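As you look at this complex, bear in mind that one protein chain is not there, while each of the others sits in place.
Labels run A and B following the written order; every chain starts at residue 1.
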Amino acid sequence: MLRKIIILILFLWLLWFILMASFNPVSLLVGLFVVLLVIYFSVYFFKDHDKDESVILADLNFNKLKKFFKYGFLSLIEIVSANIDVAERVLDPRLPIKPSIVKIKVPFKNNSFLFTLFVNTITLTPGTLTLDYEGEYIYVHFLAEEHIESLSQRQLDKKIMEIFDIHPD
Amino acid sequence: MMGGIKMNIFFLISAMILLLNAVLCFIRLIIGPSILDRMVAINIIGTKTLIVLVLIAYYHGQRYYIDIAFIYGLLNFIITVAISKFIQLEGK
Partner (left out) sequence: MISVFANSIVVPLILVGILFFIVGTVGLLRFPDIYCRIHATTKCDTLGAGAILLAMAIYEHDFFISLKLILIAMLIFFYSPTIGHIISRTAMRTGMKPWKKEENIVYVDEQNSQYKESDS
């Protein structure tokens, strides 16, 4: 708990430096004061998350940073292909869409961080949009029929498991 | 030096095109059948305004516009969350 708060303080202080872009001592002290104020008001939100593995900030190291870059690269590819797909459909005068809603099971039941990451990645893949969740199921809106097959062919859950070293059990 | 001036005009023209885009989004904001359609339109207009602020910052050479753009993005997110929460609490 204390370790998490200290890492959060350092992280927010770094953010303050990026936004201020100056290193004189007055700015440094004001930044520390503001960061402590923010922590004081928001400590309520992660008090109960002590046993949750999903708070990734707790042990930030170089290896984990590398994983985040890998994830960023994966989602960048997905975004570009999704945009090209949407652009083709929007600019086509016949408007070739056939929407449908499908219920999908998510493998990350216990890890809320990876659950969120997976759902966000689904929203950014071509022709898919996450609507709602219900336990370990999510409702996904598909823009056309062929996207249902392409989502299962992409195997995003396996890729995210590989990136973050989670084994299904 | 010449390149700098040309880039300035390029930024201005791109900002104008984006503003024209935002005006087109106002059509959806006015005719949109439900509140949520209007929220989508407001959201996309907000993102465009953010980008226009960044481009105008480079046209004028005033870099503090970028901070305003940052706050605009944060507000854009909070507005959407608040209105969605309100609509869900109110029922239909």
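Basically, a residue touches a chain if its C-beta (ideal position, glycine included) is under 8 Å from a C-beta of that chain, and two chains touch if they have at least 3 such contacts.
Remember, predicted model here, so these are calculated numbers, not experimental data.
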>> Considering the complete complex, identify which of A:L8, A:V35 or A:A82 is in touch with the unshown chain.
In response: A:A82
> In the complete complex, which positions of subunit A touch the hidden chain?
Replying inline: 15, 18-19, 21, 79-80, 82-83, 86-87, 90-91, 95, 97-101, 119-120, 123-124, 127, 129-132, 139, 141, 143
>> Take the complete complex as the reference. Which residues in subunit B touch the chain that isn't displayed?
In response: 3-4, 7, 10-11, 14, 17-18, 21, 24-25, 27-28, 33-37, 39-41, 43-44, 47-48, 50-51, 54-55, 58, 63, 66-67, 69-70, 73-74, 76-77, 80-81, 84, 87-88, 91-92
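As a convention for this text, only the chains that are shown with their structure count from here on.
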>> Need the CA-centroid distance for the pair subunit A / subunit B, whole Å please.
In response: 23
